[in-house]
Structures are given as C-alpha cells and as structure tokens.
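Before we start, here is the structure in question, set down as structure tokens.
Apart from one protein chain that is not included, each protein chain of the complex appears where it belongs.
Letters are used for the chains, namely A, B and C, taken in the order the chains are written, and counting of residues starts over at 1 for each.
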Amino acid sequence: MNVHPALVTGFVPYGGRRSNPAAEIAAALDGTTIAGVPVVGRPLPVSLAEIGDRIAGLLEDLQPRVVVSVGLSPGEAVIRIERVGLNLADFGTADNAGQVALDEPLLGNGAAARWATLPIRKIETALLEAGIPARISNSAGTFLCNACLYTFLSLADEAREPIACGFIHVPYMPEQVAEMLGVVKRHGRQASGSDVASMALATSTQAVAIAVETALRETR
Amino acid sequence: MNVHPALVTGFVPYGGRRSNPAAEIAAALDGTTIAGVPVVGRPLPVSLAEIGDRIAGLLEDLQPRVVVSVGLSPGEAVIRIERVGLNLADFGTADNAGQVALDEPLLGNGAAARWATLPIRKIETALLEAGIPARISNSAGTFLCNACLYTFLSLADEAREPIACGFIHVPYMPEQVAEMLGVVKRHGRQASGSDVASMALATSTQAVAIAVETALRETR
Amino acid sequence: MNVHPALVTGFVPYGGRRSNPAAEIAAALDGTTIAGVPVVGRPLPVSLAEIGDRIAGLLEDLQPRVVVSVGLSPGEAVIRIERVGLNLADFGTADNAGQVALDEPLLGNGAAARWATLPIRKIETALLEAGIPARISNSAGTFLCNACLYTFLSLADEAREPIACGFIHVPYMPEQVAEMLGVVKRHGRQASGSDVASMALATSTQAVAIAVETALRETR
Partner (left out) sequence: MNVHPALVTGFVPYGGRRSNPAAEIAAALDGTTIAGVPVVGRPLPVSLAEIGDRIAGLLEDLQPRVVVSVGLSPGEAVIRIERVGLNLADFGTADNAGQVALDEPLLGNGAAARWATLPIRKIETALLEAGIPARISNSAGTFLCNACLYTFLSLADEAREPIACGFIHVPYMPEQVAEMLGVVKRHGRQASGSDVASMALATSTQAVAIAVETALRETR
C-alpha cells in the first residue's frame, strides 16, 4: 500500500541564531498522525544552492499529499499563512552557505509568481477558531522562505498526483527573544517593541498541525 | 502569628474587552504559596474613582510584604517591569465608570513621581534567565495602571512596615488577538503588526510568580 | 509629431479622508516637462469597477512612454517602489463605490503576478542619492493600488510600443497626521508610533519626478 504522507519542512537555524522554531516544529510533528495520515517532518538547509535538490528529493522520496513548509519571521507577532511565492531571490545577508542574491529569478523561465495551493482561508479560519492569532500574508519575502514556497509549487506542478503546498511563517520562540534582550541589555542597545514579539512553541506547533489537518480534510 | 502575604492585583476587563490577562493572573496565583509565603490574588476595578479606596482597603486588610500589580498593555510584546509611577491621570477613553481625565494629578500635594520599590533589575534578570522576554519600562502610561502603581507607592510609604510595591504590564493573551483578528477579518480593517503581539497566559503568570519570588527573596 | 508623454496617476481621497497626497502629486506634475518629455498627471478613482476602463482610456488617449502610478500607504514612513502586482483583489473595507472583494482575481485568465517594468533599482538609487528615504517593496497590497499596477502592466503588455509601468507608494502628508492626532486627542484614543509617519508633499512629489526622470532616461 502506498500511503501519501503529509510533509512538514522546517528551516534550520541561520543568521547567527542558535535555534529556529521551524526546525523544532518539523521535528515535533515527525512521526505523528494527523487525520489518519502519517506526518513526515524534515529540516531544510538555509542555502539557496542546496534547497532545490533537497525539495526535489523529498517530493520524489515521499510523494506527499500535502506539504506545509515552515519558516521563522523575525519580529512577526502572529502565524502568517503565505498566499503566494515569487520567482525571486533578493537578499544581501548571506545564507548559511555564504551566498547572497540580488534581484535574481529562482527559475529562469518560471512564472513571476505561483499561488499557494493550501486552503489558506480555511486554515486562517481554523486557527482563529482555535484561539491562535493568524493572518494571510501577501508576501513571503525574498529570502529562503519564499524560495522554498516557489520551488515546492513549481515542482509539485509537474507531479503526477496533485500536491497541496504552502508556507507558514511563525514568530520567534519566547526563549529566543529573552536571549536577545539579555544580549541587548549587556551591550546597551535598545530593542524596539516590534522586533521582540514571540509565540510559545507549543502554539506554533499546534498551528502547523491545524494547517496540515485542514489541508488533509480539503484534499481528501 | 501574623503572616504578611504577597499581594498580586490584576485589573478586570475594560475598553469593551471580554477578558483581561491581569485578572486571570491574579486569580491563578491566589491561594498559592511562593517562597514559603502565601499569595493573595485580587481583582482591581478599572475606575479612577474607586481604585484609591480599594487599594487602601487591601493594604489595611492584608498588610502585605510585597505587592505586584498587573495590567494589560495592548500591543506590547514582552513583560514590562515598570520603574516609576507619575502623579498623573490623563485618559480620553473613559474608564469602566465612565470617567475621563485630562492632565490631572492623582494626589493634590503628591510628589511628581515615585520609584517602584520592587527589585526591578533582579526581576528582569530572573525573567530573562527563565527564558521569558522582559524589559524595564520608564513609563507606565497615564491610565489606571499608572494610577494603581502611584497609589500603592504613596500609601505604602505611610505604612508601619516596609512594603515592596511595583507594577508589571503583560501582553494580550493569544485568544484575545485571535478574536480581534477575526473581527477585523469580518469587518475588513487591517491590523498592523505591532498591535497583535501576545504571550501565553501560562508564561505571563509564571513571570508574575517569578517577580513575586524575587521580591520576597530580596525583602526577607 | 506624436510625442509619447510620461503619465503620472494619483488616487483621489478614500476611506473617509479629505485628501490624498497621490492625487496632489499627479496634479502638481501635470503640465511639467521632465527630461524634455511632457508629463500628464491624472487622478484615478478608488473604485475597482471603474479603474479598468479608466486605465484603458488613459493608455489609448495618451499613449504614454512611461507610467508612474502613485498611491497612499497609510503609516508608511518612506517612498516604496513596488516590484510586483498580483492578480488579486482582497479588501473588506469598501472602495469609494461601496464595493468589497474577497480573494478575487482581477483578470480571469491573467498571470498570477506581473513585474513592474520601471527600472526600480535605479529609481531606488536615485532617490537615496537625492536624500529621499526609499525602498523596494515586494507587496503592493491587495486593494486598489495593486489593482492599478496589475492592470496597467496587463494592458501595457498588449500595446504596440513598450510602456514602462510601475507604482510608488507615498506616506501621509504631515497635515493629515496632524488632523488625525487632533481627532485622536479629542476622542481619547492613543495613536501608535508606526501609524503616524509622514513625508512632506514637496519631497514625495520630488520622489515621483525623480522616478519619472529615471524611467525616461532608461527607456530613451
């Protein structure tokens, strides 16, 4: 029997940070079962050069029915369900492999943008009903998170069976902000209010599980 | 034997909101024991006319050793430990009794300001070490939270035995923000990023407990 | 002789506001000459039902070489040069004709997104060199501003001669924020820091003129 699992990916730490809630969420959900479907959680490298092959391999190996990719959005206060991925990489801060990108397409002849194929409005409603702050976002940025979303959508488009793909941005974990504030305190720079928002990891993890469940129900 | 308890006060809901994490924290800690000292948790009315008598009554009845008052700071992302209370009430939005105030002193001949007598730096350090985002704040605003802090400090100053008093602002609970976002969604206004920060009630409650514990250890 | 002018469009007031810097910028630049090319400034209606015909009419009547559309971004602090328009209308706050839209495409079979065809990096550089705060933005929102950008790009794509099109978001005028703060003061709500940013109209107008000039030089 060939079971198509739900895939949850989460980026590893980057930008000098020691942890990333995205990787922790993927690890926490790995091996669980949601709506009767096995969940596979996998870390993703924060490397533009590596991410394409990694995503292609995951799709081929796992043949998932649903993909929910997760990334950190520093300073964000709520769960952000991404609506669209752009065919664009533009980041001056190097990724973990030391690469920067300036206004470059991800895919030479690719469409300018691809819509997430997760049921984003139903996920937003389900999260709000569960008491979890969430909103739909119209920009996944131009760093690896967007690259992940666009790449999954492009490759899934060529798959034999439909795969619902999307991306969820999560806030810092409280512990990360506490560490930042401690460093700031020792070094004397003042952190502004909007950079220090966080969400309990349990809540972010629950949000991703709800997104998976909502997507599985819709794609049954 | 006369045991001087730790008092935790929390404001009731106001401004059209159905809940207030401050009141929930006070209720959650009521009846607990911290560092061997009984904790009394009490709600406070969001009414400038009533708060003075209420505070005087609590001090007289309970003769607390430590007072940690708690209030909601809408949009705030971290625990804020207040450093100072001003002799000022200035709010155009009516309190729960329908009162507004414009640039009015709280106490006719009172000092312009009073320093919180809690060990605020030690509390900040203890919170950050516990992984809870926190910072010292130099303004408790000019609404009921500041009035509470200034009034406790003024009345405690006249007490026979020293009372360490202070105020802690806490963020929204996630459920409050989820409800706001749902309302916004139905009514079509966009919430800005900085207004929707939240903190799990368990974390805010733990923060207040740590503040109480730190204060009790310092005032032994 | 057929001169292809530069077209600057600016939205009229909306959302209960009495003015809109966008319309004022279009009016201010109308009739001027930039880099030897006549500039035509035109107001645009804040109406999803009307904007398509209006844009088609402007392109047909004027046959512009360059189009710089301008809109207000409430709370924005700097000039935002938009990179991309989405095939999407999603707004719960009614436009001036009373219409709302929920996750609707602008064009039934249109591409998910279209890249602005203005030289956005060169415009960003020219603005920063002129001392005007500016940045490239990856989301023009999902209201009329985005609809304007996407529609111009779609229709320009079918024109006989190339038309460089793009969109610039501008901050409030200081007078608008002063009026808001006065209303807030009388009604007692506190405005948060990030909602009250503004830019002098002369500076925003200069920014749009520089964008036009940069585009004209690039498309000569």
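One rule holds in what follows: a contact is a pair of C-beta atoms (placed from the backbone, for glycine too) under 8 Å apart; a residue touches a chain by one contact, two chains touch by 3 or more.
The structure presented is a predicted model; accordingly, all values stated were derived computationally and were not measured.
Can you say which of C:49, C:97 or C:128 touches the chain missing from this structure?
C:128
Out of C:170, C:196 or C:215, which is the one that touches the chain we can't see?
Touching the chain that is not displayed is residue C:196.
Hey, which of B:86, B:147 or B:196 is the one touching the hidden chain?
Missing-chain contact among the listed residues: B:86.
Out of B:13, B:43, B:141 or B:182, which is the one that touches the chain we can't see?
Considering the complete complex, B:141 is the one touching the chain left out.
In the whole complex, what residues of subunit C lie against the chain that is missing from view?
Residue positions of subunit C that touch the missing chain: 75-78, 124, 127-128, 130-135, 174-175, 177-179, 181-182, 185, 191, 193-194, 196-200, 202-203.
So which bits of subunit B touch the chain we can't see?
Residues touching the hidden chain, for subunit B, are 83-84, 86, 88, 103, 111-115, 121, 138-139, 141-142, 194.
Keep in mind that, in the parts below, only the chains that are shown with their structure count from here on.
Which chain is in the middle, if each chain's centre is the mean of its C-alpha atoms?
Smallest offset from the overall C-alpha mean is found for A.
Farthest from subunit A by Cα centre, which chain is it? Let me know.
Farthest from subunit A by mean C-alpha position: B.
Roughly how many whole angstrom separate the Cα centroids of subunit A and subunit C?
31
Centroid of subunit B to centroid of subunit C, CA atoms only: how many Å?
Computed from C-alpha means, the inter-chain centre distance equals 45 Å.
Any chance you could list the residues of subunit B touching two or more other chains?
Answer for subunit B, listing residues that touch two or more other chains: 75, 185, 194.
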